[in-house]
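Handing you this structure, nothing more for now.
Left out: one protein chain. Kept in place: all the others.
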Amino acid sequence: MSTAAPLSRAEMAQRVAADIPPGSYVNLGIGIPTSVSNYLTAEQDVILHTENGLLGMGPEAHGDEIDDDLINAGKIPVTEAIGASYFHHADSFGMMRGGHLDIAVLGAFQVSITGDLANWHTGEPGAIPAVGGAMDLAVGAKNVFVMMELTTKKGQPKLVEALTYPVTGLGCVTRVYTEVAVFDIDRTTGVSVTELFGPTTVDDLRTLTNLPLTDATGKG
Amino acid sequence: MSTAAPLSRAEMAQRVAADIPPGSYVNLGIGIPTSVSNYLTAEQDVILHTENGLLGMGPEAHGDEIDDDLINAGKIPVTEAIGASYFHHADSFGMMRGGHLDIAVLGAFQVSITGDLANWHTGEPGAIPAVGGAMDLAVGAKNVFVMMELTTKKGQPKLVEALTYPVTGLGCVTRVYTEVAVFDIDRTTGVSVTELFGPTTVDDLRTLTNLPLTDATGKG
Amino acid sequence: MRGVMVSKIFDSVDAALADIRDGATIMIGGFGTAGQPVELIDGLIRHGARDLTIVNNNAGNGEVGLALLIKSGFVRKIICSFPRQTDSQIFDETYRAGKIELEVVPQGNLAERIRAAGAGIGGFFTPTGYGTLLAEGKETRTIDGRDYVFESPLRADYALIKAHRADRLGNLVYRKTARNFGPVMATAAATTIVQVPAIVELGQLDPENVITPGIFVNRVVLIEKEAE
Partner (left out) sequence: MRGVMVSKIFDSVDAALADIRDGATIMIGGFGTAGQPVELIDGLIRHGARDLTIVNNNAGNGEVGLALLIKSGFVRKIICSFPRQTDSQIFDETYRAGKIELEVVPQGNLAERIRAAGAGIGGFFTPTGYGTLLAEGKETRTIDGRDYVFESPLRADYALIKAHRADRLGNLVYRKTARNFGPVMATAAATTIVQVPAIVELGQLDPENVITPGIFVNRVVLIEKEAE
């Protein structure tokens, strides 16, 4: 599937949502990944996990629905879906660490060609380190999807040969969604471009990232 | 407290029951220790743990009370006390191993002067080993009370310098109730006799066991 | 486009067990007969997969369920805490005849090893068993003055468990001490198969009181009985 223009953030979220198989157990990280939930359909029967102790998280709560005891990992009030269950933190992270989640969708500062993820710490002097559940999510899910812009505001690629930011997890990312392309990461065969959005070509991406990308768009 | 004659098994159970402080959390091992529950009073408010997942075990079930889903560690039908709770096996043994039980009362083949316990395996050739929760109970409770006859049927003392039976747990027994005496075991100060039942003297016990017993009966 | 609602409910025991292969490691819930998934075990015997490794607290009682499975000759090895019971005659005979391998694990270590597998823990230090025959050859470590043995996670290809109620997503509740190993075994198997005497509509189990969230359950089979 190609599109005429690069994807907006909303379109990226929609694209990720469409790729989630029915019945999957999914954790959506804080930030942009949270918006994926807006595009999941009832028919997909996707069950959302929030690591602060709820499986079967419903949409964000509004007005009278707001309950201080019912929040997501980003501490935003949410609702409870039918068929939900609550559990304590050790059980919740055991669920994650034990490989029971099908997919975690996370944001990133950088992803390496071997699937290393950096998304917890800028490494800047004076920054207060705060990791939350980022490292647990990185190592726990069967598939880790990253959603990010392909480049920084300064135009530097965020898909890199080796991380320069502090590591969150090694070899954990399996797929990267960006506004211009989707990349699949396989620890043995490397990175392949599976889809393009807008006018960008695989060669453009090779030039931009200076990485040996395989063309798996079916058009290469 | 002394008595004119050695204690019967029922009197031993009664004696142990009387020593359990009000509000204690207690696990009674399979066999003789189970009978301690017959002598606990309602006023003691003792809460019984059975390692197959129940805190607040009531008396043995009879007649219509019998429910195949409600058994104790000896697989005997029991009842549920008011204020009970159920949990799974990992939680139940975590409760034990984490040192939350005040007292475990266990039977024994042998106890050593440093509190080593043997109660799981005769070590006989051809015997099928079966440990159940014995090793967990031995290391888990804050206090491990042993109830046993002081000697074997052949007259050999079961309180010994060093175990000859296979070990269940090292340095875990804190007190031993027998028909003729109660022994306190302290890993630094050794074994002391705290009570005598019947005509036996501390010197008799020293001769029988060939152990350096301290007289703490208050009459020595 | 209208999707199909996800349902983990299988029509029959045989369908739920169909893909079990020779050599599989299978956890079976229950403590004695409480929580033992008898109909799933009967189905496993019909299915006929051989060379199985079975994980259970015991090694069968009487002549039914797990005992019958052992009698079938399909079990190569059993990992349990307490094989010998007054009514474990089938296991006893099979073991004495050298026809089954036995690994005895202290009950709390068994439960914790299963929990570790389900929770992604690579191994842990436990005080239980230190200095005993059951820790021979195992790594030990003294931590803050206490002695521990290293134990490894125990996982399975399948877990067969019995619960009290399930919904179509596999959320489970149990009943009294029949809960025992069910919740941890459900987390430690690649495929968890559950028998229940009744299935309820989604939403009928209180989210505060679901004991096994459906994420750990793959297949649910209804076994209707008179008295439950």
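The chains carry the letters A, B and C, assigned in the order they are written, with residues numbered from 1 in each.
By our rule, a residue touches a chain if its C-beta (ideal position, glycine included) is under 8 Å from a C-beta of that chain, and two chains touch if they have at least 3 such contacts.
Fair warning: this is a prediction, and the values are worked out from it, not measured in the lab.
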**Report entry** Per the touch definition above, residue among B:Lys75, B:Arg97 or B:Lys158 touching the missing chain
**Finding:** B:Arg97
Report task. Based on the whole complex, identify which of A:Phe93, A:Phe145 or A:Tyr177 touches the chain you can't see. Result -> A:Phe93
Report summary line: The listed residue (B:Phe87, B:Phe145, B:Tyr177 or B:Phe197) that touches the chain absent from the view is B:Phe87
Query raised in the report: Which one touches the absent chain: A:Ala4, A:Ala42 or A:Ile128?
Result: A:Ile128
**Report entry** Contacts of chain A with the absent chain, listed as residue ranges
**Finding:** 50-54, 67-72, 75, 80, 86-90, 92-94, 96-97, 121, 126, 128-136, 139-140, 166-170
Query - Interface residues of chain B (partner: the chain not displayed) - result: 22-23, 25, 41-45, 47, 49, 54-56, 80, 82-87, 90, 93-101, 139-140
Query - Touching residues (missing chain, whole complex) on chain C - result: 112, 116, 119-127, 141, 143-144, 146, 148, 152, 173-176, 206, 208-209
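Note that only the chains that are shown with their structure count from here on.
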**Report entry** Centre-most chain, if every chain is reduced to its averaged C-alpha atoms
**Finding:** C
Requested in this report: Farthest from chain A by Cα centre, which chain is it? Let me know.
Outcome: B
Report task. Would you kindly tell me how far, in whole Å, the mean C-alpha position of chain B lies from that of chain A? Result -> 55
Query raised in the report: Quick one: chain B and chain C, Cα centre-to-centre, how many Å?
Result: 30
Report summary line: Listed in rising order, chain B residues that touch 2 or more other chains are none
**Report entry** Sites on chain C at which at least two other chains make contact
**Finding:** 115
